[in-house]
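Left out: one protein chain. Kept in place: all the others.
Labels run A and B following the written order; every chain starts at residue 1.
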Amino acid sequence: MADSLTTSLFQELEGLVLIDPHSHINPHAAASKTLADLMGYHYYTELAHSAGLPKDQIEGPEISPKEKVGRLVEKLTDLDNTIQVSWLLEMCREFFGFTDDRITAANWEALYDTAEKKMAQPDWEQQVLRHSKIEKVFLTNDFDDPLTGFDTNVYVPCLRTDDLVFHFGRQAVRDRLQKATDVDVSDAVTLRNALGKLFAHFTGKGARACAISLPPTFCPKKVDAGAASAVIKRAAKGQTLTLAEEGLLSAYVFWTLAEFCAEYKLPFDLMIGVNRRVYECGVYQGQDLYDTRVSLIQYRDVLNAFPQVTFPISVLTHMSNQELVSYSWIFPNVVTNGHWWYSNTPTYIEQDTRSRLEAVPRNKQIGYYSDMYKLEFALPKFRMYRRILARVLATEFVQHRGWSEEQALSLGRQVLRGNVESVFKIS
Amino acid sequence: MADSLTTSLFQELEGLVLIDPHSHINPHAAASKTLADLMGYHYYTELAHSAGLPKDQIEGPEISPKEKVGRLVEKLTDLDNTIQVSWLLEMCREFFGFTDDRITAANWEALYDTAEKKMAQPDWEQQVLRHSKIEKVFLTNDFDDPLTGFDTNVYVPCLRTDDLVFHFGRQAVRDRLQKATDVDVSDAVTLRNALGKLFAHFTGKGARACAISLPPTFCPKKVDAGAASAVIKRAAKGQTLTLAEEGLLSAYVFWTLAEFCAEYKLPFDLMIGVNRRVYECGVYQGQDLYDTRVSLIQYRDVLNAFPQVTFPISVLTHMSNQELVSYSWIFPNVVTNGHWWYSNTPTYIEQDTRSRLEAVPRNKQIGYYSDMYKLEFALPKFRMYRRILARVLATEFVQHRGWSEEQALSLGRQVLRGNVESVFKIS
Partner (left out) sequence: MADSLTTSLFQELEGLVLIDPHSHINPHAAASKTLADLMGYHYYTELAHSAGLPKDQIEGPEISPKEKVGRLVEKLTDLDNTIQVSWLLEMCREFFGFTDDRITAANWEALYDTAEKKMAQPDWEQQVLRHSKIEKVFLTNDFDDPLTGFDTNVYVPCLRTDDLVFHFGRQAVRDRLQKATDVDVSDAVTLRNALGKLFAHFTGKGARACAISLPPTFCPKKVDAGAASAVIKRAAKGQTLTLAEEGLLSAYVFWTLAEFCAEYKLPFDLMIGVNRRVYECGVYQGQDLYDTRVSLIQYRDVLNAFPQVTFPISVLTHMSNQELVSYSWIFPNVVTNGHWWYSNTPTYIEQDTRSRLEAVPRNKQIGYYSDMYKLEFALPKFRMYRRILARVLATEFVQHRGWSEEQALSLGRQVLRGNVESVFKIS
């Protein structure tokens, strides 16, 4: 009974057209050209590398897309248990009519060619969006992105701010900021001016969020503008900052971003917990890990200081999920946001979803985002989530709490779509 | 099959009359007068506030109980997914014959009036106790509570000691202590005398536990009495203490309380992990949160030093539950105690219950307490727990381990009632 109920709920949820509130899509090349665009996703390269494939076999300009896929396919037998490879199979089935159980040395070339042909169709991008039931996709834009040449109504700009907060000490970052804003940053006032220009530019182009990923050690504090000015001056002159100065500068920029989020009424997506470059010899984008010893108590000051800013928060690990539940339950300006990266696997999604649905106000939960780099991934990733959501709704709400199927569906629709609209003010 | 088995176990467990080993009941006004007493519970005000209801709409002396309920009802549509609102519905169904799916703008007034009438019946308190199958309720008494004017056989006194351990530096606390004990506290000796008088008073009135809630940073240590004396003297003169002095004083008082627990053979309930006033603009009792980075290793010294004192331990988060399981499995004087606050939701209760039942001696587990402020909450809260307990017993013990239904029930009865009697020495 649970099974037929789950299936029925899943099918209803599958019918829903979605807005994807976080991705890394390049709007100028949103869909894939070959299977290498799919299998080059860091999940496959890092898992294959972890399973024993040398990095130089899959990274390097001399490796053609087809060669790369061929080499990765050989490693798939060691990875077919992973949920990530199940996404790959699901894409191949849905988009390319693939019918085998596994992608193997014997069948991959035919699949590659079929995929290449389909992906070459002029309306491939539209086909993928339509077939995946995706209406809009939020982007992750560099702060100096001109945001031109694409339909911002479909590909919604978001101001990503990691570079500003953590790498202002780098000449290249300061140059990009100068070029993007035409402001010579030399102290706190000019830095604020430059940041303000970015917000004006982004919101003018329809941006719907400011976003940042943060290391487990980060603890936002309000910093004295005078003290910040002194450090900014040193940075602007190209002087090397001490760790303490870097920390002060990061804190100042972060706090200023929050102030602009308040001014421009922009939600501030916080993605908390990542340590960069932990495995230095890892493949591209496969080097980051974390330290579970992080707490939302570190965000106490900023959450109290900006009641008018909505903070959709993603946490990197299941161990932080209960804090996210509790902080969202208490703070009006905290919203739970999706299932990020290392927590984006069924075991953790299921438990985190259950705990959120039973304790956080239903209007404060953004169920899922794809985090994808290529458009084809929305389908299997959202489908994985919809399956789990259907299961939780069937078991916890219909069976254990006696809700009607329609009531459960209404909750499902709200976390899948409704709250994305209300939190990010999409009409 | 699991379902009919679970139902059968649940019904048996529902028949059990219970002792509630921890609540915040005011024995002089144990039951509610209006629906506002139920919906004024911080779970509803804080969730409604979190979902967007301004604090001044629900807090303030000028708001009548009926107005307050009306305003909260409007927000219930955003909260109906929460387990806390399911408690509210269950109370309305059980006590007031409410039959609708949801409490809405259209039906709440009739419900309010019905409830008010029932609650006005002279034996309402007795009706609630009887209907909820609750025989005794443990209280949380201020250290200066005279403990008079109520039946201590039904409402069992417990000495709550947060003020003594953490706020002795406040004049008001010292004044209350002076008044309650007639001891002028000016050093370690007189402080010990005063505390001893409290224990004599409380145990004389039938107290069954000493209790305290503790922040994640607290780490009990034995403190030199001379050093403590110096600080107590300064505090007694109204001098401002440094953080280090406050810490030393807290440690001294806590350790002395443990010594009196040994002397008076009183269990010492430790509720570990809460940070107070994290969200300073939150509603009344809706401001506290936590930091998961806490460990029972912090209690190593005190657990070793007091083998003769039983410590029923509650942890605030699921992340601390495995430590609680392991420490109870090893230390004879550690007992698992209920599912506290932010962990008192089905997802966490279920996993924590499973892990305890499979690894902690069965005579060392107190299944549940209500933590309630008003008597009506015992029914839905204990029922939630009984449902989950029935499910775990059915799945893990009867199905997976081949126990008979009666063996499983016997385990259920022991954690629900038997251990409350043995741990707190209730005959």
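As a convention for this text, a residue touches a chain if its C-beta (ideal position, glycine included) is under 8 Å from a C-beta of that chain, and two chains touch if they have at least 3 such contacts.
Since the model is a prediction, treat every value here as computed from it, not as a measurement.
The chain not shown here is touched by just one of A:282, A:312 or A:418, and that residue is A:282. Checked against the full complex, the one of A:68, A:208, A:387 or A:401 touching the unshown chain is A:387.
For the chain missing from the display, the contacting residue among A:74, A:187, A:263 or A:291 is A:291, taking the whole complex into account. Interface note for the absent chain: among B:81, B:161, B:328 or B:370, the touching residue is B:328.
Of the residues in chain B, those that touch the hidden partner chain are 293, 295-297, 300, 303-304, 307, 319-320, 322-323, 325-332, 351, 354-355, 357-364, 396-397, 400-401, 404, 407, 411. Interface with the hidden chain, as seen from chain A, comprises residues 46-47, 49-52, 78-84, 86, 101, 275, 278-282, 286-287, 289-293, 317-319, 342-343, 345-348, 387.
Operating definition for what follows: only the chains that are shown with their structure count from here on.
Remark: chain A and chain B have CA centroids separated by 39 Å (rounded to whole angstrom).
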